[in-house]
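Only one protein chain is missing from this complex, and each of the others stays in its spot.
Chain lettering (A and B) follows the sequence in which the chains are written, and residue indices restart at 1 in each chain.
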Amino acid sequence: MNFELTEEQEMIRDAARDFAQRELLPGVIERDENAIYPKEQVKRLGELGFLGMLVGTEYDGGGMDTVSYVLAMEEISKVDASVSVIMSVNNSLVCWGVQKYGSEAQKEEFLKPMARGDKIGAFLLSEPEAGSDATSQRTTAVDMGDHYLVNGIKNWITSGGTASTYLLIAHTHPEKKHHGINAFLIDSNLEGISVGPHENKMGMRASDTHSVMFNNVKIPKENRLGEDGQGFKIAMKSLEGGRIGIASQALGLASGAYELALQYAQERKTFGKEIIKHQAIAFKLADMAVEIEAARYFCLKAAWLKDQGKPYGQASAMAKLYAAETAMKVTTEAVQIHGGNGYVKEYHVERLMREAKLTQIYEGTSEIQKIVISRGLLA
Amino acid sequence: MKILVCISNVPDTTTKIKFANNNTQVDDAGVQWIINPWDELALTRAIELKEDSSNSFDEVCVVNVGLAKSDATLRKALAIGADKAIRIDAEPLDAYFVAGQIADYIKNNPFDIVLSGIESSDYNGSSVGGMLSEFLDCPAISSMTKLEVDNGEIIIHRAIPGGKQVLELQAPFVGIVQKGITNEPRIPAMRGIMMARKKPLEVVSPVDLKALSHIVEFELPQAKASCRMISEERLEALVDLLKSEAKVL
Partner (left out) sequence: MSVIAFAKNWDGKFKKSTYELVSYAKDLASRLNTQTLILSIGEVEETELEKLAQYGADKIISVEDSRLNILSSRIYAEVISQVVNKEEASLVVLSDNNSGKAISPRLSVKLQAGLAAAVLDVPKSLDPFIVKKQVFSGKAFAFVQIDSDKKILTLSKNSFGIKENVVSVNIEKFSPELSDDIFKIKVRSTESAENKVILADADIVVSAGRGMKSADNWQPVEDLASALGAATACSRPVSDDGWRGHEEHVGQTGKVVAPNLYFAVGISGAIQHVAGISRSKCIVAINTDPEAPIFSVADYGVVGDAMSVLPKLTSIINSGE
């Protein structure tokens, strides 16, 4: 056992913290309120190498380990989860799959620009009738000999409007159930693709979430990712890693809210003393600190397993479940500690609370995580 | 041309300072160490000059006098973009000792421009840069707020009380850097952090030199009496208090 971070991991965490405090904090309230896409901030995220930090250096990535990724995600999510979700999707849902399953030509064409942050990737799995239940896909990719013809609708797509590259999941042989699913790597501007309006969300309002429609879209054969019928596996494996990203995001929302509450409790006075000196508040903060620490261990353990090349599906599901539930609970308590001020946008915690709710829902709801975990127990 | 930036390893500016061993030492527990903020600005400017291909700066090195706990800070300097780090392996006893060690290194490894922050946020000595220039017998520019190259000539701005002065100068010299030299310190990029692994961090032995002073004890300031609140409607009373009670008007 060794709980110590390397010097490099600490440096990455500090860089992420400096970036979040200096470049994300200014304007975060306005971007959330008016649902303004953080264009400049995402550009800087790319320049600093956060968008491709898990991609190997041979493909213009940072070549960093997953532990570093957890640390960076936590720091960025403390301040702006709209930015961190873009980072998470690009790194763990899109780049990871391309690096793992892509051909050299696909890596050259798609992976390198995404790793540099020149292009943003989106992951197109969810449908109006199929979220985590990937086998219920209705989007079809019919094999036409020299190309695939795609029709269907994808929903709740993070970066759906801004991404240049889509990792698309669709059915080619519905009769083969999950063995009939394919993954494709395509430009988002192919003919026949249209993007729905920006979803007016409760939280993470600055990230752009859209539905994406495919109407007789021709996808060349060479854009299929992996073998014929490997799409389901690619999607599920990507989600396993994605869960580490979202778990770290939830962790950051919790620890960000906790830090604000801790500071507020030391400054705000009632009945002649700082509210942290009232046991009701002190115990709340103690509970929050304990749960955050536990969530952090879950995240780092899942990341460590992944870095060691060991199975991490079960661990990442536990991390995502626990961190998301902790985020919801801790952000709610942080609002409570702030009292009336907590309900006001200026104090940030209400935003973190709205954002925390999404971590219990996307990339597999908490209930789905329990399905994954309980199936793992039986296996 | 080569630039050397002197780096102090100091507690993060948000750190609440505590002391240990009967107030004779800074309590290291929980302290996060950073590049002294002024030194970081100097380093950032040096790297900007190196990156600008229109001039002839081709190497930026950083130097620190300190024990192994400085290494993380030096590696951050490498991650930001310095080419090489030198650590003179000794406890930084006082400014004279630190400047003397760095001067000795420079005498054997010459640089065109040596930069140092105007102050270090720990012991607030403001002395290393000036001492270094005297050890090296070269000019020093205090409160340097701009460092540029114009047609091959080095142009410097320095802050003087209530204004500024524009100077022309030939290397070698020591620049003592004040805020304004660049906009913001750099955040290291992932690529830089990765490349820092491969860059040299040279540890050299100190020369024999005696410090001229040492700290015997620390003390924390006393807590302040509570603030007297005055209503916005009674600002006359505030002015009266400033005159009669505080006697500052």
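Throughout what follows, a contact is a pair of C-beta atoms (placed from the backbone, for glycine too) under 8 Å apart; a residue touches a chain by one contact, two chains touch by 3 or more.
Owing to the predicted nature of the structure, the values given are computational and were not obtained by experimental measurement.
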Which residue, A:H178, A:R268 or A:K370, contacts the hidden chain when the whole complex is considered?
A:R268
Can you list, in ascending order, the chain A residues touching the missing chain?
267-269
Since one chain has been left out of the picture, which residues of chain B touch it in the full complex?
11, 13-14, 16-17, 19, 37-38, 94-96, 99, 118, 121-131, 133-135, 139-143, 145, 155, 159-170, 176, 179-180, 184, 211-221, 224-225, 227-232, 235-236, 238-239, 241-242, 246, 248-249
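Here is the rule we go by: only the chains that are shown with their structure count from here on.
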Separation of mean Cα positions, chain B and chain A [Å, integer]:
39
Taking the touch rule as given, give the residues of chain B at its contact with chain A in the complex, in rising order.
71-72, 75-76, 79, 184, 187-191, 193-194, 196-197
Would you pull the chain A residues touching chain B in the complex into a rising list?
7-8, 10-12, 14-15, 18-19, 22, 47-50, 52-53, 57, 62-64
